[in-house]
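Showing just some of the chains, left in place.
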Amino acid sequence: MNRLDLIVSERELERLCAALTNAGAPGYTVLRHVTGRGHGGTVSEGMEFSGVGANAHVIVFCEAAALGAIRDAVKPLLAYYGGVGFVSDAQLL
Amino acid sequence: MDSTLVLQNLLSPPVLFFGLGLLSVMLRSDLEIPSPLPKLFSLYLLLAIGLKGGLELQHSGLDRLVLLTIGAALAMALLVPITSFLLLRTRFDTYNAAALAAAYGSISAVTFITAETFLGSLAVPFDGFMVAALALMESPAIIIGLLLVRLTAPRGDNPELNWGSLLHEAFLNSSVLVLVGSLLIGVLSAAYSPAGMAKMSPFTDQLFYGALSFFLLDMGIVAGQRLRELRATGGFLIAFALLSPPVHAAVGLLVSLLLHLPQGDALLFMVLCASASYIAVPAAMRMTVPQANPSLYITSSLGLTFPFNIVVGIPLYMAAVQRLIPAA
């Protein structure tokens, strides 16, 4: 199996989850109120009151066979809005 | 006279707490108002101001002056972003210029609320319908901003954007919804449930000043954090952030004179023109114009224009109002 770690702005979260569901992800886990630093600079919780929001960390465990479709659904969102995605190996407990 | 007004504003609890927030960032204290407490206060302030505006609107009704004022507010919500865009486009690409223009064409509810509180401490009256003008000026600039991008950006750069989601973002974002919703609830309840409105008063009226002070403590922290990023902003934008408010306020004063607005309403109108959005517009731009750099429009509106208006702008505009408009 594979594990995906996607980190995007909370503003795009709904869009990302819809894309994951459409691409056949069997499930996902979302951690909100996440901060960090990337190419787009530092993201803090300071602006959360304004609706701009912080980041969200989305974790997907899926079969290797499902990875291609998910990648195709997710990559354009990351490219247009920013955010990063990584894959690693995992097995069912 | 000016210096008295400035001092009186500067030494009021809300502005002093704003200063404490700024100071805590400068001194690198670990003071923070953890999320989502600032959201609690900002929702509360919008709800309270909407209800109070609705109550007064229900009492005053919609006469000719109200409609004229609201029309003038909408005209300013078109004029300010377009002229700002033309100016900003000389230094920024079309995305950043449009996002900045949208921020300055829209309004800051907290600046408006602070101005109302300032009028309250001077015992200068103002009308409830100004809250309607506030509510109506929030959205148009978001649409203008995106139209400017559409008209001036190279083709093929904007995938999947459609009018539906844009109008949705402009008119149904949470701050517009809470403000407009509370305004309408205020109008309805004032008419049909006056006892209910009376029981809201300890929550919406008596706590208001304290809640504003607490929220401005957080705004001071957030503005201070933004000020740290000033280097990335550049001299031109710093000048724009500090000079455009009095210019826009002056235009607002001119319009107020033409409309024969009384002192209080004139100040509020000027503040609507002079303030820039750091809530609805950045949230919308992040989504609809992701090519623009948020740290430009947030830093200038929140780190510079907002403190300028809160600390110096409001008493300055009031001094001009007192000079040109006779007290009622």
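Residue numbering begins at 1 within each chain, and the chains themselves are lettered A and B in the order written.
Methods note: contacts are C-beta pairs under 8 Å (C-beta built on N, C-alpha and C of every residue); 3 or more make two chains touch, one makes a residue touch a chain.
Predicted model only: the values in this text are computed from it and were never measured.
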item: Formula for the entire assembly, written in the chain labels shown; value: A x3, B x3
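Everything that follows uses one rule, which is that only the chains that are shown with their structure count from here on.
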item: Centre-of-Cα separation between chain B and chain A, whole angstrom; value: 33
item: Chain A-facing residues of chain B, complex; value: 34-36, 38-39, 41-42, 159, 173-175, 218, 221-222, 225, 278-280, 282-283, 286-287, 290, 294-295, 298
item: Of all residues in chain A, those that touch chain B in their complex; value: 9, 11-12, 33, 41, 44-54, 76, 80-82
